[in-house]
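The complex is shown incomplete by one protein chain, all other protein chains being positioned as in the whole.
Let's look at subunit A:
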Amino acid sequence: MDSSFAITGKGYVIVAADMTAARSIVKMQSNEDKIKVLGSHLLMAFSGEPGDTVQFAEYIERNIRLAHIRNTYPLPPPSAASWIRRELADSLRSRSPYAVNLLVAGYDLPTHEPKLYWIDYLGTMAPVPFAAHGYGSYFALSLLDKYHDPEATVDEGLATLRRCIDEVSKRLIVTPGKFKVKIVDKNGVREVDF
């Protein structure tokens, strides 16, 4: 039932994910953080099979950190996303595949560009200007088609995100509840109250 969104704008990417941890019809928790900070300029929103999600996200987090230590500089977002996709694709053909959907967002320091990648549990990857996973995507994508602006300021981007979340809250039979929102830009990663 989890929903995650990401929107690029002028020099930033906004990533949002709902904060509910549910099992069957029961809401177990309403303050879960489903957006991992993988580096100084890299975020990853994860959703999918409970258990797999956290396990896979922690595995990715530590290996990205290891790559940073070994190579002295962090993996740029395109390389990090490619590596994460490869891990998922290899996992898919293993005995116990991870069923995890991801949004990888980052700010590419060498080229000074915001980057966003949509990745699903089958190992599909696409670089996109905006993205969504889960039930929220059925409502949000058409809105984003209409309102997304690659030149938008952070405030305008957050307003677009507000539209998406309001629409999901209004139409989806189960309201996702609160959302965690993080932004990555040239200054790094920060969380915003939403």
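The definition used in the following text is that contacts are C-beta pairs under 8 Å (C-beta built on N, C-alpha and C of every residue); 3 or more make two chains touch, one makes a residue touch a chain; residues count from 1.
Methods note: contacts and distances are computed from a predicted model.
Participant: Consult the UniProt record of the chain that does not appear here and report its protein name from "Ribosome biogenesis protein YTM1", "3'-5'-exoribonuclease", "Nucleophile aminohydrolase" or "SKP1-like protein".
Facilitator: For the chain missing from the view, the UniProt record says "Nucleophile aminohydrolase".
Participant: Identify the residue among A:Asn31, A:Gln55, A:Thr111 or A:Ser142 that touches the chain left out of the display.
Facilitator: Once the missing chain is taken into account, the touching residue is A:Thr111.
Participant: Applying the definition given at the start, please give the residues of subunit A touching the unseen chain.
Facilitator: The missing chain touches subunit A at positions 71-73, 75-76, 78-80, 82-83, 86, 110-111.
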